[in-house]
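Removed from the display is one protein chain of the complex; every other protein chain stays in position.
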Amino acid sequence: MKAGSNLENVLSKGLFAVTGELGPPKGNEVSVIKRKADLLRGYVDAVNVTDNQTAIVRMSSIAASSLLLQMGIEPVMQMTTRDRNRIAIQSDLFGATAFGIKNMLCLTGDHHTFGNQVDSKNVHDLDSIQLIDCVRTMRDQGTLLGGEEKIEGEIKLFIGAAENPFGDPFEFRAIRLAKKVAAGVDFIQTQCIYDMNRFKEWMKMVRNLGLHEKVHILAGVTPLKSGGMARYMAKNVSGIIIPDEIIDRIVKAKKPAEEGIKLCVEQIQELREIGGVHGVHIMAIEWEQMTSQITEMAGLLPRPKVA
Amino acid sequence: MARIGIFIDGMGGSIPAPFREKIVSVIRGLPEIAFSVEEENLASPGALQRMAEHLKAEEVDRAVILGGSPKLYETSFNKFGYPVLLNPYLLTVANLKEQTLQAVANEEEAVEKARKMMIKAIHLASSSGPIESRSLPLTPQTLVIGGGITGIAIALALARSGIQVYLLEKGKHLGGKALELRRFYNRPEEVQKWVEEKVSEISRNSRITVISETELKRLDGHLGRFQATVRKANGTEAVLSPSAIVVATGYEVERNRKGIYGHRSFISFAEMETLLAENEIPSLLRNGKRVESVAFLLGEVNGDVKIDSINAVKQSLLLQEAFQCQTVILCKDLKVSSDGMERLYRRARERGALFIKFEEPPKLSIVNGQIQVDVKDTSAIRKEDEWPLSILSDLIVLSDALIPNPETENLCRILGLHRGNRGFFMEDNPQLLRVRSNRRGIFVAGGCRFPQEVSETLNEAGATAQEVIALLSGGIYPYDLSVAEVDPEKCAVCLTCPRLCPHSAITVEKYAEKNIYITPGIGEGVKWGAARVDPVACYGCGICVGECPAKAITLRHQPDELIYAQMNLSD
Amino acid sequence: MIKAEQKPLEEILLYLKSYDRILLSGCGACVTVCQAGGEKEVGLLASALRMARMKMGTPLEALEATPARQCEPEFAAELSETVEKVEAVLSVACGVGVQTLARHFPKTPVFPGVNTTFLGETVTHGVWEERCQACGNCILERTGGVCPVARCAKQLFNGPCGGSSKGKCEIKREADCAWQLIYDRLNGLGQLYRMEEIIPARRWGVESRDSGLRRIVREDLKV
Partner (left out) sequence: MVNFEPKIVAFCCDQSGYPAADMAGGLELNFPGNVEFVRVPCAGRIETLYLLKALERGADGVLIFACYEENCQFLRGNLRAKSRLSYAHRLLEKIGLEKERIEICHLATNCGPKLAETLHRKSEQLKKLGPNPAKI
């Protein structure tokens, strides 16, 4: 065991893992976290806590993750390289692990111009692959990046990263995953999947490289709430592909939200059948109450208790 | 101090004597005014002669004409010869007729205005400098790029006038697109035979050197001393030194055979040409099957090009008269403006060809393995007489898009030429200078400029040859230095001017002195890398002058000072 | 070369508010090429400033000069006599030229007339794009001659982020994704394996601007 987290236990037992996602409040309102935590408790194995997602200022992921721990939910602390240099990153990891956080997700982060502090200066001292390497060094070598300074104590982290099979150049996307694996990543959560064909094609490349045996891949899904949301995401979010027939299906549905949930469940069932997919990551953004229904309908309940 | 002679032109009474007197009285007696003489029609040959004599007798170094538009005098100087002894740039004109007398109603104001204009003209004359005239020797050598019928015809015409021709052909053989053609629409002989005769004439002509399987790789220099580097297919290179260049690289055909157009019933005009030539009269067979009906569908892909219309009527007549086929020609417009076409069109109609004019493009569908064309005929006079038709033909001849040769873009870059809106080589001026390119000494002719039918292209070849002969026959190119000039010390080599020069007259090169040409490769005395305007290639428009961010370029005959002097404002 | 853009006239007018006689100094090198501060732009800006001040009722005398390269001490020295005649200098050279003049004329205020923008390349006439950030440790040999430091919005070293879509960057849709360019170029060169190598965390501090003033000394050249 690298960190001994619940997520690591589930995955290493070969069980199909389910993770959820929680966006911290745009302030210090703890009740927001509590409300969302209650909606997710018991339906997922761990919950991602975003790190100022889309560069909108929110409560720090370390603080929010610690609060989740107190509420009895296992967090996957996200950390971007956008806002911290390697000094801040390593210091934050000392703190996070001291609080008992055992999972983290290494990200580059959305560009700061997308958020609400566009005049800031981004850092990007490291990129996500270099961050993975940094955390792995801290955990496995017990030293800071650079390999000389010994760390007091032990950093136990189950290291995750994201990958987007829908970004371009497509042919490079599996190779990029290989780089993350080489850097020491333990699990991967993908961008939300709508274009099943392209995902399957990507997984095939992943399997051909033998990566599915070295890393746990959790397929990302996001239920569509409405036709408008589907259209907006397809048009405006780079790196997300929504095929026209899916947009059509939601747009034409009498109850689009219900249809969105149904579609999401179907997707999870289809993803389960793909070789090398070890779990799903459900990103029900500001729609956390649906996580119970989705996991229920998809037959993912009850969540296993592993020691 | 300048000695200025004043010529006052009464312009056949347009500028009355009292008015003239009121103007000239102001300057009479001024020390720099050597004399003032009156003439009635200064632009006439006799008056010009007298003007020359005055200039000589009085030893003036500047002259001012008070009269009409400067354009009038410039035209007559060109026609009758410019009065000697005074550099033309030291003479200025005050346009009293058009700009004061006729343009100002109140006489007092007109006088006032005219005086001002005269003073301005005197000022301009005294601040002008002379511009040197030069001439460039031209050897009678040309490079013709492209061995299609345009290139062939031009080469033969030039050779007949004693001009040496290098005929460059990228393929193995001369002839180009004409080899796909079997018959002319307006000549009895077969195209192939005609081409053969011309090719054999070329091979017998000692003034024409055919260089086949060779392409132009690089071009340096300008009119009179081009340096063209050509490369053979085997990689060997040679440098030719033509005085002028003709581009005749023709056009290309782009076939759309996607979707329904892939059906076996569709053929191109070139395929029909072959079919007609291969079959024995009177029955037309294709793949062993008899062809009894043919439709021609003239698409809109080629806009105002006449080739498809001519070929459709020509082939239709052959099909009707020799092979007893029923023909239909569907088109938006039939272009019959070529020589003799109107007659052919009428004959085709009389023999029973159907002409259908449409607005909406016809709909194509496959019915029982055949192509059905549904079209609404709009040639009826009354709207209610328009009716939809369905046509089932054994064959449908389809327009192919006539597009620029794929190497056009690259050739343009090498030659410093422009491409027009459809990507073909652009002529200098579509109304006046059809076969001249934007560069002096380079001509564009035939299909590379605009896809043309054979007979049209032969006319154009003749016109181009005439232009080249007119340019080279004198053996010299006279020019003056009323051109742009770069100060190499100020030049930042930013490449603005070579990018913007419409005539590709500017290159960045190393040279020792301003406006001294050094052939690339000769490094002696090279001191500076800067932009250089070739005075022969420059048209003197001044675009580069206005654009130069370092203000390193001057227009010699119209520097800043003369512009500001014309503005007549405070300093 | 260095690319710059003229500052808004209102900003320049504000700098010069309390001066009646200035020298407007251009530069014959980079800013001439990018049409921000050559002799032509100096003339235009001087004329515009004079008219603007005339209209405001406080005429301005603007002398004009365009030394060959403002960042050389000798060329700066050529301006000495003129600078003595004026109250302030407005320099439309890059930030380097402004500082050369400032160093040379300790008693005369020197104002920038342009914003020095980037080290760039001419894409087409009139369009320039950033190509280099002078980071001090060139990695172009690993990235097929396309710089991710200057051209990737996140300065990524190990391939494109998830926002790379159809060859474009998610930050500016009109901009090419630098890593797509790198991919295409290495693919064309048959060197895609170069993208499989992990580029480790970079040593910014040792060579880059973050280590304070950078200085190049060539002992052999010193006189």
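Note that the chains take the letters A, B and C in the order they are written out, and that residue 1 is the start of every chain.
Note that in this section a residue touches a chain if its C-beta (ideal position, glycine included) is under 8 Å from a C-beta of that chain, and two chains touch if they have at least 3 such contacts.
Nothing here was measured: the structure is a model prediction, and the numbers come from that model.
Student: Please provide the labels of all shown chains that the missing chain touches.
Tutor: Touched by the chain not displayed, across the whole complex: B, C.
Student: For the chain not shown, which residue from B:322, B:354 or B:543 touches it across the whole complex?
Tutor: Here the residue in touch with the unshown chain is B:543.
Student: Who touches the missing chain here, B:97, B:222 or B:314?
Tutor: B:97
Student: Residue-wise, where is chain C in contact with the chain that is not depicted?
Tutor: 8-10, 40, 43-44, 47-48, 50-52, 54-56, 59
Student: Using the touch rule from the top, list residues of chain B that touch the missing partner.
Tutor: 68-71, 95, 97-99, 101-105, 109, 113, 418, 428-429, 438, 500, 502-503, 539-543, 545-547, 555, 558, 563-564, 566-571
In this text, only the chains that are shown with their structure count from here on.
Student: Report the chain closest to the protein's overall CA mean, measuring from each chain's own CA mean.
Tutor: C
Student: Chain B to chain C: how many Å between their CA centres?
Tutor: 43
Student: In chain A, what residues contact two or more other chains?
Tutor: Counting only residues that touch two or more other chains, chain A contributes none.
Student: Would you mind writing out the residues of chain C in touch with chain A in their complex?
Tutor: Within the complex, chain C touches chain A at residues 153-168, 170-171, 177, 180, 183-184, 192, 195-196, 198-202, 204.
Student: Across the complex, what residues on chain C touch chain B?
Tutor: Per the touch definition, chain C meets chain B at residues 28-29, 32-33, 35, 38-41, 43, 66, 122, 125.
Student: Under the definition above, what is the set of chain B residues touching chain C in their complex?
Tutor: Touching chain C: residues 490, 492-496, 499-500, 548-552 of chain B.
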